[in-house]
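Note that this complex is displayed minus one protein chain, with the remaining chains in position.
Each chain carries a letter (A, B and C) given by its place in the written order, and its residues are counted from 1.
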Amino acid sequence: MTVRFGLLGAGRIGKVHAKAVTGNPDARLVAVADAFPAAAEAIAQQYGCDVRTIEAIEAASDIDAVVICTPTDTHADLIERFSRAGKAIFCEKPIDLSVERVRACMKVVEETKGKLMVGFNRRFDPHFMAVRKAIDDGRIGDVEMVTITSRDPGAPPVDYIKRSGGIFRDMTIHDFDMARFLLGEEVATVSATAAVLVDPEIGKAGDYDSVSVILQTKSGRQAIISNSRRATYGYDQRIEVHGSKGVVSAENQRPVSIEIANGDGYTRPPLHDFFMTRYTEAYANEIASFIAAIEKGATITPSGADGLAALLLADAAVKSVEEKRQIAVA
Amino acid sequence: MTVRFGLLGAGRIGKVHAKAVTGNPDARLVAVADAFPAAAEAIAQQYGCDVRTIEAIEAASDIDAVVICTPTDTHADLIERFSRAGKAIFCEKPIDLSVERVRACMKVVEETKGKLMVGFNRRFDPHFMAVRKAIDDGRIGDVEMVTITSRDPGAPPVDYIKRSGGIFRDMTIHDFDMARFLLGEEVATVSATAAVLVDPEIGKAGDYDSVSVILQTKSGRQAIISNSRRATYGYDQRIEVHGSKGVVSAENQRPVSIEIANGDGYTRPPLHDFFMTRYTEAYANEIASFIAAIEKGATITPSGADGLAALLLADAAVKSVEEKRQIAVA
Amino acid sequence: MTVRFGLLGAGRIGKVHAKAVTGNPDARLVAVADAFPAAAEAIAQQYGCDVRTIEAIEAASDIDAVVICTPTDTHADLIERFSRAGKAIFCEKPIDLSVERVRACMKVVEETKGKLMVGFNRRFDPHFMAVRKAIDDGRIGDVEMVTITSRDPGAPPVDYIKRSGGIFRDMTIHDFDMARFLLGEEVATVSATAAVLVDPEIGKAGDYDSVSVILQTKSGRQAIISNSRRATYGYDQRIEVHGSKGVVSAENQRPVSIEIANGDGYTRPPLHDFFMTRYTEAYANEIASFIAAIEKGATITPSGADGLAALLLADAAVKSVEEKRQIAVA
Partner (left out) sequence: MTVRFGLLGAGRIGKVHAKAVTGNPDARLVAVADAFPAAAEAIAQQYGCDVRTIEAIEAASDIDAVVICTPTDTHADLIERFSRAGKAIFCEKPIDLSVERVRACMKVVEETKGKLMVGFNRRFDPHFMAVRKAIDDGRIGDVEMVTITSRDPGAPPVDYIKRSGGIFRDMTIHDFDMARFLLGEEVATVSATAAVLVDPEIGKAGDYDSVSVILQTKSGRQAIISNSRRATYGYDQRIEVHGSKGVVSAENQRPVSIEIANGDGYTRPPLHDFFMTRYTEAYANEIASFIAAIEKGATITPSGADGLAALLLADAAVKSVEEKRQIAVA
């Protein structure tokens, strides 16, 4: 079986998914839609697919699934429309920045028995998958302490930050999902600390750029998240899971892994400087997992419920900083 | 000048300091005292020094400095006595488990113009010293986020734990001091989370074995501490300091650094399994620093005030766990 | 400009190149030929190209370049035919196992002003390219000592070994090319040692499985090559270049880079177990370099002369083992 795709949104991340879909032997990219015709046209030419309107893709009988890469504020509406249209849906995170809106959207998905996958790409990084597998294989015993370090090479423009929902909903949300992915138990409490250390303009926009979070589950398992909007040495993405029988960790990835030594010491080149090159394999694996789930009629993960759970942790973190206390989550 | 030493306490840590003193060309071990004569006698024979009573050492004109390695509940009293006797004092941490008692003791030290060094040995580890030097040299710009991972190979006996003051005052206290050593600014708030994951008996004794702490300074600098009473792979001691211009880290030390590879992968031996072998060089450097400060009449660091500051952070952490909120420290 | 390709040979390595060609935006795969129609058909279907005979590809006006992936004993003939036909040629190594045949073939290429690239894929590995760039950038000063470690996960079938020309011409030849690529000066002498340590059957077939070689240039620069037909831990491919100002090295690549620690130590997974996954990027870069050279009319590297030079070193190594002495090369 070949899964026939429509792509909604032909921007930067749309191109990544177009490549993943067309490179997958079990998928075909049938059509692309974008508010900017030129963007859609470029993808259409490169991969030999149609340019269509969103409405046409919604109504198409030759399309089984869509990939939603449009601006964030359109995600929930599009999920509802395409769920009603019976298409399998892969939607870039987040579903919405409002918990209420996400809940309403998920209700529609549920009522229409929709198939929805949310784009937490890091779950599909081969190294992080191997960490999860080591846990599942019992290599480290019971999970006790998860440590996630996640730092961006540089802050996005302040204009973006203003619309982003804040660092916890925009950046830490990936780490909240990763913590849930690894803890093996739902988070019960959130304690967060936040500051503006990188750029005062981010503070003026009402946001933070440097945050630390402790999550704890009911049984006492803990996850620590460290985030910064700045890392001079590249895109810093590390995880470590400490358990009763051992510890497993995934170190940073490097585009080039040589080492040069001289009187100043031993030097290796910096890390990837961009999330798209860092997570190239993750994006391809993510779409492959979506396609495989559709083909097998299997449960899709991460689901809308996973998207909601991460958003609830982000909201709790915001509240924890404001109220200077631990916040319990349902 | 040669600094002439009296050693109070000939137990495990007493032996470590006896070796450090006798191995230092600027020092001489003159006498040792211990409640168990055999213990004192063993050190006396090995290093050719006298066995004396504490009183005799207090009154001795041929002793300039003492190293206090007696049980914790005698530390404050001995500091007061030897400060009054005009001896320079190196005291193993902690001064006392009670903030009030520490304050009273420090008042005596102040009034008698005593010279007191508190044994936070990790400040003298060559790798951690190099981390601090990298900060001082401006290699990473302004400090922003400190991460300290500190896990013991195994929990001490529950009897010890009952007398220890609890994990924050017994174990995390080293990390509180290290955080202060690296943050370059006093800590303003403490947020702590704690659980019993290693051994239920520790919980029955009223303590925790797995804790996570976030410290924040007034300007927003953050330190994260992760502690566990169990690490199957050895004595896990890592620090990382992230700054505006870069990051510096000190990885774990290994007694043997070979690697064996076969079909199961690449394997390196475990870490040191004991704090004394891990910190061999730190103990020697610590005493050397004490001796050098005495010789030069220089300020002694870490001081009693450093001991008090770390204890106040430990108390705040206890309170943070109990009250499920961030605690402000003076 | 788009370079239009014909693929000769649809076996294992043919598939690798088919993927590289079709994934390159400046190239198009027009036709494939193979003695086994089913193999050609599979590639034709996957990438939407024609199946044609070699003769048809030779005569085709819609084909600019060919990739030769047929059995080794057909390489020289095909190079001559396609050079006469005016096609640019990428040929898998070796051109031939006989120096005489290679010389005759290159004469035809020269007379027909042919464009020929020989498939020494390792020159295009991003890590090895970075090593070369570090040298070119003067990071290590003058090259003095090159060390190449190259070990296969397991020996090929003895039947293959019998036809292979022997380990020096089949396996070490890649390292001879890499040494030439890095030494920056032609090799003057070869000293080789060889043994059968892995499998006595290899010895019965008249070949070796474990060899060590020292190359030296006229000015005294040295390269050491260590080869084994067995490495339990995967496909071992390392290079190090020591120079007057420093050293640069490229370590092994791993498909998954996690680390698990417990009481037995710290363990990382084995290396890639197959040259095709190890050199995925190298194969794509290699074809991209070939295409770019055609488009720009630039000199193609590595050339037939490079293929010949490596073969001469292999022949010298064989002679060195037989005569137990250093062999001078022209």
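Throughout what follows, a residue touches a chain if its C-beta (ideal position, glycine included) is under 8 Å from a C-beta of that chain, and two chains touch if they have at least 3 such contacts.
Just so it is clear, the structure is predicted and the values come from calculations on it, not from any experiment.
Here one chain is not drawn; of C:Thr2, C:Thr53 or C:Thr232, the residue touching it is C:Thr232.
Considering C:Thr72, C:Thr112 or C:Thr193, the position touching the chain not shown turns out to be C:Thr193 (whole complex).
Screening C:Ile43, C:Val102 or C:Val247 for touch with the missing chain picks out C:Val247.
For chain C, the list of residues touching the undisplayed chain reads 142, 144-145, 147, 149, 151, 189, 191, 193, 195-198, 210-212, 214, 216, 219-222, 224, 226, 228, 230-233, 236, 242, 244-247, 324-326. Summarising the interface, chain B meets the missing chain with residues 25, 46, 126-127, 130-131, 134, 139-140, 245-251, 253, 255-263, 269. Hidden from this view is one chain, which touches chain A at 232-233, 261-270.
One rule holds for everything that comes next: only the chains that are shown with their structure count from here on.
Of all chains displayed, A has the C-alpha centre closest to the centre of the whole protein C-alpha set. For the touching copies chain A and chain C, the fraction of interface residue numbers used by both exceeds half; the interface is of the same-residue type. Note: centroid distance chain B to chain C, computed from Cα atoms, is 57 Å.
Put simply, the C-alpha centre of chain A and that of chain C have 39 angstrom between them. Residue positions 245-247 of chain A each touch two or more of the other chains.
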